[in-house]
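Pasting a structure here, questions to come.
All protein chains but one are shown at their positions in the complex.
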Amino acid sequence: MMKDEQQIKSQGQDVCPGKKSQLKLEDVRAEIEKTSGPQYWRSLEELAGTPEFQEMLHREFPKGASEWLDSVSRRGFLRLMGASMALAGMTGCTKLPLEPIVPYVRQPEEVVPGRPMFYATAMTLSGYASPLLVESHLGRPTKVEGNPEHPASLGGTDVFAQASLLDLYDPDRSQTVTHLGDIRSWDRFVDGIRGPLTAQKALSGAGIRILTPTISSPTLAAQIKSLLSAYPQAKWHVYEPINRDNVIAGSQMAFGQPVETQYRLEGANVILSLDADFLYGGFPGATRYIRDYANRRNPDANINRLYVVESTPSATGVKAEHRLPLRASEIEGFAHALAGMVGVNAGGATLEGEQQKFLAGVAKDLQGNRGASVVMAGDHQSAAVHALAHAINAALGNVGKTVVYTDTVDANPVNQTESLRELVSDMHGGKVDLLLILSGNPAYDAPVDIGFADALEKTNVGMRVHVGLHNTETAALCHWHINEAHYLEAWGDTRAYDGSVCIVQPLIQPLYAGRSALEVVAFLGGQANANGYELVRGYWQKQHTAGDFDSFWRKSVHDGFVAGTAFAPKNVAMKGGNVPATNVEPGDIEINFRRDPSIYDGRFANNGWLQELPKPLTKLTWDNAALIGPAMADRLKLKTEDMVELDVRGRKVQSPIWIQAGHPDKSITVFLGYGRTRSGRAGSEVGFDMYRARTTTGLWFTNGVQIRKLGDTYKLASTQGYQTMETPTGERPLVQAATLEKYRDEPKFAKEGEPPTALTLYQPYDYKKEAYAWGMAIDMNRCTGCNNCIVACQAENNIAVVGKEQVVKGRHMHWLRVDVYYEGDRANPSAHFQPVPCMQCENAPCEVVCPVGATVHSTEGLNDMVYNRCIGTRYCSNNCPYKVRRFNFLLFQDWETPQYKMMRNPDVSIRSRGVMEKCTYCIQRINEHRIDAERADTLVKDGTLQTACQQSCPAEAIIFGNINDPNSKVSKLKSLDRNYSLLGELNTRPRTTYLAEIRNPNPEAEG
Amino acid sequence: MAERDDALGRSAPVIEPGHTFATVTDKISSIVLTRPTSRGWFLGFGVAFALTMMMLFAISYLVVKGTGIWGINIPIGWGFAIVNFVWWIGIGHAGTLISAILLLLRQSWRNSINRFAEAMTLFAVAAAGIFPLIHTGRPWLAYWMFPYPNTMGYWPQFRSPLIWDVFAVSTYFTISLVFWFIGLVPDLATLRDRSENRFAKIIYGMLALGWRGSARHWHRYETAYLLLGGLATPLVLSVHTVVSFDFAIAIVPGWHTTIFPPYFVAGAIYSGFAMVMMLAIPIRKVYNLEDFITDRHLQNSAKVMLATGWIVAYGYGMEAFMGWYSGSSSDQFLLWNRLHGPYAPWYFALLICNIGIPQLLAFRKMRTSPLGLFLISLVVLVGMWLERFIIVVVSLHRDFLTSSWGMYYPTKWDWMTYIGTIGMFLAAIFLFVRILPMISIFEMRTLLPEAEVKE
Partner (left out) sequence: MTVIHSHLHPHPTYGLMAEFDSAQDLIEAANRTREAGYRKIDAYSPFPIEGMAEAIGFHKNGVPLVVLIGGIVGGLAGYLLQYWVATMAYPVNIGGKPFHSWPAFIVVTFEMTILFAGLSAVFGMLALNGLPMPYHPVFNVPRFALASKDRFFLIVFASDPKYDAAVTRQFLEGFHPRSLSEVPS
């Protein structure tokens, strides 16, 4: 209740304070919840009619909010919010940082208008860095790309890094220092904290507590340590909702010390994943692992084999040759059994039937590949499973070859759950006077049984300071909130999964004069107005005593990382002895808590790109759902979109159901990060908050779940309603796939059904006479469905976010989508990912039917879309067999919000209402390179010109280039036997072709 | 003429005996000139006008917000707008058919219904014309479809069936308009000479172009009228053929079929005659014109409907057969989807409306019962609308890539626009019967025995 008031207060205070009897967002939500499926949005609209609601709107959104009362313009209303919330001082012009920042040398040293500059920097997610190159137009960061020089990226990224750009320009970002919700200046904060600090000096900091997320930054760690030395009694607590406690505990169990486990997949013929989703962003090192995995997917060379045992279907799982769905708690048993079979002295349990067959197959395969195999365990699996994985790898002689142990990237590898629990008990014990929360949002995402939010509210901590990008649930419960600087605005350093240090280089002065965590800590440590640049540089100056520091610094900043800082492999001895089985309380139905594939732990909830990013398997957007298997659904008479109440040992949450093929029976998977109350226009009141049922005992999974059907339904926005190639009148060969054997017998199997290209009535257009003929080849053997290409395309091409209502109607705007098709038994299917950009057909059906010639063919074979000539008949889309065209049914683009104006790619025009749009093969990049080549009087060099999707792809599954050049990579790929055209029988002659998927199953593990 | 009728075993005459030039003239022109405007007329017109206003509101909102207010999406890029367009165009076929083709076939019974059939055609085509205009994403630029060098000196893309539509529909409208007006001129002269009201006299006088019935004029007039009929006949057949190209030219399964042109034309005549019946039956009752619009007319129209209905049925059969016979998975699926997919109830409703119920017309009793005819015509009109819905929506919503299948749900704006056009159509009809002779007076005169001259 008090929480509610605080929210309303801090949300509305600067508009019209002291309003009585206000309608609360919670009530609104409750109201909407009652209504079912199709009525959902209509009810929202009716609701909008009630006076209280309007009143609330006006409270929340100063300007133009009244214009929202209209069924279609939910987005319009979002835009209005943006416009009214952007600060008055927020203008289109920007400043480069004052300090010397170093551009990437492949670009000219000085800024040339229209010429982007690239700067190396890095983004940190739960302590692990993604090394990046960020494109900057006249001082405005516009596109995030991976740093090709860095081994952890090799040019690839994950979706979170791609989308982090939108966070920088998020108009809902916290823009000022606030005290009890009122705007204050930094100096007022300085005054405010002086007293408490001096008081603590006397107590040698006994009352000071610092709560941080996982920190890998050497400089920040050093700063905190020096702060702690200034206040010896102060304590440093660490908490992340997506923490690696089990990993640490596992290595403690195995080696008696915390170590980081790295994998060398390029050397692995056989990979066994025990619930490790290592081919999707968020898994430490995923970007690199995807590349190594993909490099081993060449069926003509050394194709590897992947086994996955998992508790919920994942992108990794469906790529596996052999996949065994097990409930999370059963995986430990499997690990034990496997350990026994590969000669680890562990209480080797035994399995039955399918499982036993699978186990036998894996065990044999692993032993047949000693030193060339990998067993990995997922972060959410028990410590025992990790310990067993270590033991098995050791037994297989993989250690030092495909598995490497190093120091931890985490600067303070403690058990984070315990650390937070300790902090809370100190708060209750009245031992805490000054609490500093450095980013993170524990009031929202801490385990409920720890009761952090309550402690924050109820206990008398004299001064609570929150530093963060957003004014979050946690900030609302603190006295002071300091608006943090985004990583693209601040100096810092961080570590990649391999331990190498990346220098975080800002590309732009803080938009809202935010401060980095580093600067705040330094300030508390007594360095008044210390600035990040000096802190980082200073730290490294101390480290780098030998040689010329300036050139070292310049090189490090330029490259984006400090050479030679990657951790050296570490020899760790197995403690030996049996790995104790974790005792599981009896209970029927299990529940898994997983980070969301799109919005992670909730920190990206306000990121429209990620909210609208279809999740790899469900293709859900703007929501989370409770995943259950088909068998369980039949048993409980549940259908997708049925609302249920999940009772997790007394803690009740509600959620819609999603029936997920391949999900283990008697098990439910829910995703964290939704149901935020103070996230912003995109993230607030979206989805269902599953943290409310997450406890320290069941951090990742627990059993004893009661599931109750509520009777009503809830509309879910999935971008792919029908997820198989099976139709009642036969299967459609959309994705050509075969086993290695079949491929060897019949290499051209993918080409059947394609008409002879010579078969035509009239002389086809001759593209050979041109210098270039652009084409693309997509290798579905490499694609792991990581979704990067979608976000990269969205960022590169200024693609609009349309909101849930429009996605439900089928009007999402992604130019590139990744279709997923399930195959086989619903209980345990395999699946194929198929990225679908525009096919750029040579005989484009869309062009012939356009009455105004708004889509025509270029001499280089591109299917060009001329926006300003389009009148929007949508005939082209109807006639496009690939349905890659996207139409601006309404004014989807945000033309008001100033931040977005700065974010957009100036080389790509913003589409307005009523025109068709689609993938252009990144024509702006093509033109840039063609012009450069013409200037130099050469041809565009193969590989230098990359489309956004191709550039971002960690698997190098998308290859683009000039098919008139027989030596170009794309020409070579297209000449392979596996190459085929989607719907080739229509004779559209697509320029985008696919390489058929080849799997390498183990006959002995066949289910 | 009488003998010929008997020879062909036709019972009812096309005009009841006992009429003279004077009575025919009086009876028809009095409706416009002397008869007081009934309360019923005002009521009916009021309702129709209100619906028209509703349509204008819906369209204004559309222009302000965008086509997103409709139910369309990707993959279903065309919804109600195109369905209604094709439906109205189809209805618009009866008029010209009656006045042109029956003229060439010397079917003199047409004389009493061609006038308002033509008017009906004009209004229907006008209603149809609204949709291609407003269904575009940027209606204010729809004129770029006309043949002139638009943005950057680029001309329309003449390979697109939509451009063919522009030419076909506008030609059809123009020709129908002049055809109708030319037919009116002699009757306007009659009204000019007979109206007491000075204002009316002037207006009718201007419209009559000074027609005085000179033998020379009549001679050229008849030649021109006959030639127009000869030109309008291939035109009317071409218009729905071209409309069917919108679908047949595309590669969408369910659209890409060669059977479309003939069966679209048949369907058009089918629905066109249904609409003529729905207008003729109440009109002849209200203005007691049973003498001129006799059971003979109802029967003949019913027979035309029956015949065209069979052609349409054949079309459905062929479509289904080809779907199966093609061996193409997507075509076979289309057939399956119509029968078992989410829109299956609509498909069965269509079969009942267009093939089932109209077979009642095979019974003479039904053909001679005005009420029965009226109801069957209503059913046929609904059925023909459903046919277009099935063709447009059900073909689009599940095409080649299973990943991109979708569903279509019309919104209140879709319905408001559709019903609005019906209102506009009726409003126009109401005005027409009130201010113009709804039956061609001079052609009725020629049907009287006195008109015969012996050499």
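Read from first to last, the chains carry the letters A and B; within each, the first residue is number 1.
In this text, a contact is a pair of C-beta atoms (placed from the backbone, for glycine too) under 8 Å apart; a residue touches a chain by one contact, two chains touch by 3 or more.
Every value quoted in this text rests on a predicted model; they were computed, and no experiment measured them.
In the full complex, the chain left out of view touches A, B.
Only one residue in the set B:Thr34, B:Asn197 or B:Thr223 touches the chain that does not appear here, and it is B:Thr223. Listed residues B:Ser60, B:Thr174 or B:Asn197: the one in touch with the omitted chain is B:Thr174. For chain B, the residues in touch with the chain missing from this view are 20-22, 25, 147, 149, 153-159, 163-164, 167-168, 171, 174-175, 178-179, 182, 186, 189-190, 192-194, 205-206, 209-224, 227-228, 231-232, 234-235, 238, 242, 245, 442-443, 445-446, 450-451, 453-455.
Touching residues on chain A toward the chain that is not drawn are 762-765, 841-848, 853, 856-859, 989.
We adopt the following convention: only the chains that are shown with their structure count from here on.
As a whole-number value, the distance joining the C-alpha centres of chain A and chain B reads 57 Å.
For chain B in complex with chain A, the touching residues are 65-69, 71-78, 135-138, 141-142, 144-145, 150-152, 154-157, 159-163, 166, 246, 249-252, 329-330, 332-333, 335-336, 340, 396, 399-407, 409. Interface residues of chain A, counted against chain B in their complex, comprise 38, 70-73, 720-725, 727-730, 732, 734, 806, 809-811, 817, 819-821, 834, 836, 845, 848-853, 868-875, 877-879, 881-883, 885-891, 913-916, 983, 986.
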